[in-house]
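Mind looking over this structure? Questions follow.
Complex shown without one protein chain; remaining protein chains in place.
Take a look at subunit A:
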Amino acid sequence: MLKLFSTFIECCKKVTILESQGLCFKTSRRAKEGKNSHISSLLPMIVGGHGDVNPNSSWLNGKGFWLSYGLAVLLLHLMLLCLPFISTAVAWTLTNLIHNSFMLIFLHIVKGAPFEPLDQGKTRSLTHWEQIDYGKRFTVTRKFLTVVPVILFVLTSFYTKYDTSHFIVNIIALVAVLLPKLPHFHRVWLFDSNDHSY
């Protein structure tokens, strides 16, 4: 518990420093020393057999993923806009909230992969976010997934005309979905009581 708290404080400090420097994606030396525990340096696409140890790490890099993701968010938003009893502002906030909650659940809460991994269960305790590219930091996919909630937040703020209550709700959602993406939260699972020491 104390470890979690100190990690949290340290990470908040880092965030403020980084944001003041305007460099959201620059790693600190301490972050780089963190171990990249996987054998990913040897395993880009392996074809012709059971080569890719964990396909969960690479299917987000596929061609067309960015476009599909954007279209899915657009579809969600259009469906919400169709409801006659909510205003545009509420529709945008709802889009933001639903998108962020889905992202939180599927990328940061659900652990393991939906298929049997070939690595004898090492990834059973990892969330999907931690499995992306075998834990390599700041890859293109990770940058994309970090930027999308930010863009959505900016658009939502604009369309809700910077209303205070909407803003509070949206900023909490944004922080909740951006926080687990920081490198300091790698393998830090806040509400998980299982022993994942392996």
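Some points to look at:
In this text, a residue touches a chain if its C-beta (ideal position, glycine included) is under 8 Å from a C-beta of that chain, and two chains touch if they have at least 3 such contacts; residues count from 1.
Going forward, contacts and distances are computed from a predicted model.
Not every chain of the complex appears here, and the one that does not is recorded in UniProt as "serine C-palmitoyltransferase", selected from "Cytoplasmic tRNA 2-thiolation protein 1", "Trafficking protein particle complex subunit", "1-aminocyclopropane-1-carboxylate synthase" or "serine C-palmitoyltransferase". Subunit A meets the missing chain through residues 39, 41-51, 62-65, 67-68, 71-72, 110, 112-117, 124.
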